[in-house]
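This report refers to the structure that appears directly beneath it.
Heads up, one of the protein chains got dropped from this complex, but the rest are sitting where they should.
Chain nomenclature is as follows: A and B, assigned in order of appearance, with residue numbering initiated at 1 for each chain independently.
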Amino acid sequence: MPLAAFTWTEFAQQIAAGVREGAIYAGLALAIVIIYRSTRVINFAQGEMATFTTFIAWSLMNRGLSFWVAFPIVLAIAFAGGVTIERVLIRPVENAPVLTIVIITLGLALLLNGLMSIIWGGANRQFRGPFSTRTIDVGGVPISVQDIGIVVVSIALVALLALFFRFTKLGLALRAAAVNPDSSRLAGVRVGWMLALGWGIAAVLGAVAGMMIAPVVFLDPNMMQTILLYAFAAAVLGGLDSPAGAVVGGILLGVTITLLGRYVGFIGSTLKLPVALLLILILLLIRPGGLFGRVAVRRV
Amino acid sequence: MSLLELESVGARYGPVKVLHEVSLTVGEGELVAVLGANGAGKTTTLRAVSGTVRRSGDVVFEGHKLPRRPEATARAGIAHVPEGRGTFSELSVWENLRLGAYTRRGKIRDDAKRVYAFFPRLEERRDQQAGTLSGGEQQMLALGRAMMARPKLLLLDEPSLGLAPLVVKEIFEALARMKEKDGISVLVVEQNANLALAHAGRAYVLEVGRVVVAGTSDELRANESVRRSYLGY
Partner (left out) sequence: MRLRLSVELLGFVALTAIVAELPRFVGDYRARELAIVGMYFIALLGLSILTGYSGQISLGHGAFMAIGGYTTAILTVNGFYGHPVRDLWTIPIAGVVAGIAGLLVGVPALRLSGLYLALITFGIAVSFPQLPKKFDHFLGGTTGKILNLAKPPYGLDTTTNDWIYYLTWGIALVLLLCAWLLVRGKTGRALKAIRDSEVAAASSGISLARYKTLAFGISAFYAGIAGSLYAIANAYVNPDVFPIILSVYLVVGLAVGGLDSLPGLIAGAALIYFLQNHADTVAKWLNHLPALSLDPKQPGISSVVFGAVLIVVMLLVPTGVGGLLRRVLHPLTTRLYTRS
């Protein structure tokens, strides 16, 4: 593909698009990190869970609800769904090897994916988002309102979450249960419920990411699959243990691959994902804990 | 009536039974010590009370049977400072203290002030990660965290382990003051029998999972075999 002439305006637009992509990855990556921190499990169903809730939003809006009315309802459903999944599917195998739990989440991903095809069909659907797609001029660079909206919502969500974890008793208990379940029990924390709560929060984050990205791409059962991979990559990039890392990793990844895809002809759109993974692999070899993660020193 | 009563409590790790029919009591405002060699079942006795090990027999607290769930034990007013102190090394000192008060409602600033009065060093290190504290400071934090819950009973596992004698002295003095001021009862496990008997009113001696001798500290000090086996003179 021959490259069009380079202009700074376009470069800035690409960066903006990358940040928007990255904000979505960051949201999903954060969901992955929250579950990982508390249960040491990677939830491979995270993408499917997000798409499922987005479909629910679509159905509600199809019945005439406006986006901002459907939004909180969907978040509540997502939360309840996440908690239920943890209680029913993950709890019984809490002490099983990691692989068992990974496989259960893979099974859940397949199950949800099939259910979506059955309930809503496999066709692409247009999802009307809350933001207009018209562009406005930001310091000489045309950027769409939608992109700005997505980034603002993501930042707001991350900020809310940070406040919750830092300043509320429940947030503190969640963190405590993640780092030291035994001592948390002795302090009176119901650790089992904290894990379920973690899944609930992760499901909410996923739902928001789904509802933000659906207007940009199209809504179909496989919508989140590639995005989930980028989110994994973002989480690994930032360090699976670090929520802040997930956010930074997401944005960094979004911008990097957008620029690489646009300006490096050889990579184009087909090799974006392999190249992103290669970069992360190299990073992991240099810093095994990711950018922000700490490599735990274990006692044996 | 005693505050805590163990009635023929047994406990096992998998197929291995480590406690056999242990019965003991802790009265209100009493400091009771559990002595014994390595592997005698001291730690397990505490774990049986807080429900962190599978147990048989009854544990009665304030006249009610305790369920075997650590969260429930904590809510009933028992604070267990486990082996290795159980501080949250990745959280700050202040966050550790907040967690100590997890089961309580209402303001906790005053309780924190009380803890800082006992252990001024914790206030200096308020925002530091608990994992970066020295061993003695971590033990203080563990005690402080337990105090935050305003427990009626404190279960202490080897508070002197690995600490310098001066720090041990400081900690036991704080313990004595806590007992006096707040009327907290304490069940402490110690390998250092001299130290424990100096502070405890009564003590039990465990051998391979059974209580072999029980009595007041004076009686135990006078007991020939205890003296030879545990006090070393």
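The definition used in the following text is that contacts are C-beta pairs under 8 Å (C-beta built on N, C-alpha and C of every residue); 3 or more make two chains touch, one makes a residue touch a chain.
All values reported here derive from a predicted model rather than from experimental measurement.
Q: Determine which of the presented chains are touched by the chain that is not presented, and list them.
A: Per the contact definition above, the missing chain touches A.
Q: Using the definition of touch stated at the top, determine which of A:Ala109, A:Ala173 or A:Leu197 touches the missing chain.
A: A:Ala109
Q: Which listed residue, A:Leu229, A:Ala244, A:Leu259 or A:Leu291, touches the chain dropped from view?
A: Per the contact definition at the top, the residue touching the missing chain is A:Leu229.
Q: Just one of A:Ile15, A:Leu89 or A:Val141 touches the chain that is missing; which is it?
A: Answer from the full complex: A:Leu89 touches the omitted chain.
Q: Considering the complete complex, identify which of A:Ile15, A:Leu65, A:Ala244 or A:Leu271 is in touch with the unshown chain.
A: Considering all chains, including the one not shown, the answer is A:Leu271.
Q: Which residue numbers on subunit A touch the omitted chain?
A: Answer for subunit A: residues 36, 40, 42, 89, 92-93, 96-100, 102-104, 106-118, 122, 221, 226, 229, 232-233, 236, 240, 270-271, 273-274, 277, 280-281, 284-285, 288, 300 touch the chain left out.
Here, only the chains that are shown with their structure count from here on.
Q: Based only on mean CA positions, could you tell me how far subunit A sits from subunit B in angstrom?
A: 44
Q: Please output the residues of subunit A touching subunit B within their complex, sorted ascending.
A: Listed in rising order, the residues of subunit A that touch subunit B are 169, 172-173, 175-176, 179-180, 182-191.
Q: With touch defined as at the start, can you tell me which subunit B residues reach subunit A in the complex?
A: 50, 52, 69-71, 73-75, 79-80, 82, 86-91, 95, 98-100, 102-103, 145, 149
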